[in-house]
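Handing you this structure, nothing more for now.
Entry: subunit A
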Amino acid sequence: MKLWLMGALTSSLLSLQQVYFHAWGGSDEVNQYLRWSAQQLRAEGIDLVHVKVADISETVALLLRENAHQQAAGAVDLLWLNGENFHALKAAGALRGELSAAVPNSVLLDPTLGWQDDFGIATDDFELPWGVGQFHLLVRGQQPERMSPAQFLTAASSNPGRLSYPKPPEFHGTTFLKLLLLELNDHHPALYEAPKATQQEQLLAPLWAYLEQLHPLLWRAGRQFPVSAAQQQQLLAQGVLDNAVSFNPGELASAQRAQRLPTTIRPLLIGQRAITNSHYLAVPTTAANADAALQVINFMLSETAQQRKQAADGWGDTSVIRWSNEATRAALFPAQPEPHVGWVKLIEQQWLARYQQ
Partner candidate 1 sequence: MILMTLQHHWRSGIAVGLLSLPWLLVLWFGLQQLLQAGDYVGAWLAYPGLLTMISYSAGVALAILLIAWIALLSLQPVVATRGWLIQIIALPHVAFAIGLLWLFAPFGWLWRLLPEVWQFSFFDRQQLVSFVLILLVKEIPFLWLMGQRALAQIPWQRWLLIGQSLGHSRQRSWWLLVMPELLRRLRLPLMIVVIYSLSVVDIALIAAPQTPPPLAVQVLQWQLDTQPYAQHFAAYGAILLVLLALLACLLVILVERFTITQLLPRWGDFRLRFPVTSVVRLLGLAAAMAMVAQSIAIGWFYPQLWPNDWSFARWQAELPSLTGLFVQSAAIAMLVASLSVAWVVLLLEWRRRKAIPGLSGLLLIPLLLPQLTALLAWQGPLGQLTGGGAAWVYGVAFIAVQIPYSAAYAYLILAPAERRFEQRLVTVMQSYGYGFWSSWWLVKRRILQQPLLLAWVFAALVSMAQYLPIILMGGGRWPTLTSELVAISSGANSQLLAIFAVSQWLLAWLFLVILAWPQPTIEGEQR
Partner candidate 2 sequence: MNTAHLRLTEAQLQLPQQSVSLPAITLARGEIIAVMGPSGCGKSSWLRWLLGDQQNHLQVNGQIELAGNDLTTKPIEQRGIGIVWQDFLLFPHLSVAENLQIALPARHRKLSPQAQQQLIVQRLEHVELAALLQQPVATLSGGQRARIALVRALINEPQLLLLDEPFAALDSNLRQRIRDWTFSTLSEAGTSAIIVSHDRNDFPLGCSCLAWPHGVTND
């Protein structure tokens, strides 16, 4: 939290360097973590200001406009992003490159986590990973820890109208579809390459056939879907639904501790592995305080910050660095790599064409 008058006063008194960090503000745990980070960074002469946005694509739209106008300096010093938003900013040349050279702690990054690709596009040092996400379901009641798609269908039919997933192209919803696509095709190697016209229909057919069966058993008979993972979690808490989705393996524990979700909720994997990807920090080319922003990234990748971030009583977000003591790493689900980004476009388009009329 920063209020300008107070902030300007203290900043000028202590000559702090301000860093405006645009980041999703919907999670209390993340917000608290950033408050803690801001306190730590004060000692380094940095005033970290969390600009809470409802959707980081608002900031991305702003940066793309600034970039199109070749503006010299902009409002954003640092942002938290991944996926489509990164692709767009990278393609527009709106991000500062060669980050690892400017961030000493980047040597700590664990190269085995697969963060070098962000949803199928190489990061090329235009962003550095901040944490790891693993897609899984949150389900009410005594369930096995893993289910095949067929078992999930059975679960849906034994209790119709109680399950759902966020509406694609919301990225949790799309991820659910990607996972089904992989599982229903037994991880066919072609899914990890750019889709060829000859294979598209054959590989996508099982997915659509499955959804034809699943949708009538879902909440509102599959004619309406939650708009976001957060909304679905609220519906789960309110008893409307029996499942939600999450990318953060530590989220359930913190939500249950805060009594945001009931204790009867358990994590569930579809298939044997969890789709794993990372979320990142990046500095726009227009950042007015780029050096301080890089210093913030450096802090975020330090052992202290990463440890605090994955602490079970806080955000619980999985770390991205190698630990001097390997036991410090939080347990992960087995990682499932992403299908090729071309398949993602296809399923998003075809899903809309089929189910949104």
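Here is the rule we go by: a contact is a pair of C-beta atoms (placed from the backbone, for glycine too) under 8 Å apart; a residue touches a chain by one contact, two chains touch by 3 or more; residues count from 1.
With respect to how the candidates were assembled, all candidates are chains of the complex that A comes from, given by their letters.
What you are looking at is a predicted structure, and each value in this text was computed from that prediction instead of being measured.
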item: Candidate from 1 or 2 that touches subunit A, complex-wide; value: 1
item: Contacting residues of subunit A [partner candidate 1, same complex]; value: 1-8, 20, 22, 24-28, 49, 51-55, 57-62, 64-66, 68-69, 71-76, 84-85, 87-88, 167, 220, 223-225, 227-231, 233-235, 237-240, 255, 258-260, 262, 286, 288, 352-357
